[in-house]
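Written out below as structure tokens is the structure these notes cover.
The other protein chains are all here in position, but one chain of the complex has been omitted.
The block that comes next holds chain A.
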């Protein structure tokens, strides 16, 4: 099993929640003090460097117009980390291709980061959560189709080396695609794609890409990973190894269970500060109209994502959304999760959120790297 340290790089100093409708899309940026933001970035980059020094791999992502994530251009941060880290693989999960008007530019950005890091990049592609459409005025309609056309164009741009090719697809148009430089890793960096529902899996499995999912708990993860395994069996593809599967959970490892739970409490900021106005949760076209209608009426039975906000710390742990406690407890919880989902190869560690301060974040990273990772690696191979 591989372990990827991840942080959303929040700006956590928010006014009273009752004073705003939505932390996403509409919260005025005057709230973010530029100097405070710069100092936060210093520490977040440092935490990734420390994870690298501890032998962990690292993951970054991007969101837009939100205090919950100040990483709005993951390729830039990936470029910084390519030079500020030494050994870690860098997983960018992911590029919101359905919201990018320029997939060829994405191909260039990723190829350059791969070169800058001497081949340490893993490239993720995501449709993007629904609140992200405002950032580029992207239509929520048919975003999955746009995502896959974008991925096809990007991977073709990476793997075509004999001069320009033409692309006149349904969504994207380029007549002279010929990126320089090409990726350092040949034929291309490992590709990851996120999924929340089994319907998203066949397209990922058929290409042999890695499937990752976030905070869906062991039941959700098992359903997705099993769908991948079933798809391979159906199509006659070789049975996928556990390295095809990634899962992101909130993780904090303490010296004792008490210390671990103290860290876990602070990680819950990630869940509880995500106040999003209904209109940004349910843009028309992002989901089938009847699922949207159900959501607007307050019926969440069609939602693929469990309602994390209503869960207690214990329930989150029970569902496998949160792993926390002493090193031994965390090992036990992840080992059990591994069995529950039928095996997975990549743990994406959401190890910082909100007001979890630098020193405590670093203690959690170090303890995981020293006492949890080796034990899990031994147990899971």
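General observations
Keep this in mind: contacts are C-beta pairs under 8 Å (C-beta built on N, C-alpha and C of every residue); 3 or more make two chains touch, one makes a residue touch a chain; residues count from 1.
Here, contacts and distances are computed from a predicted model.
Per UniProt, the protein behind the absent chain is "Pimeloyl-ACP methyl ester carboxylesterase"; the candidates were "Aspartate carbamoyltransferase", "DNA modification/repair radical SAM protein", "ABC transporter permease subunit" or "Pimeloyl-ACP methyl ester carboxylesterase". Which of A:140, A:240, A:254 or A:345 touches the hidden chain is settled by the complete complex: it is A:140. Of the candidate positions A:36, A:199 or A:296, contact with the unshown chain belongs to A:296. Where chain A meets the chain that is not shown, the touching residues are 21, 25-26, 134, 137, 139-141, 277-280, 283-285, 289-294, 296-298, 302.
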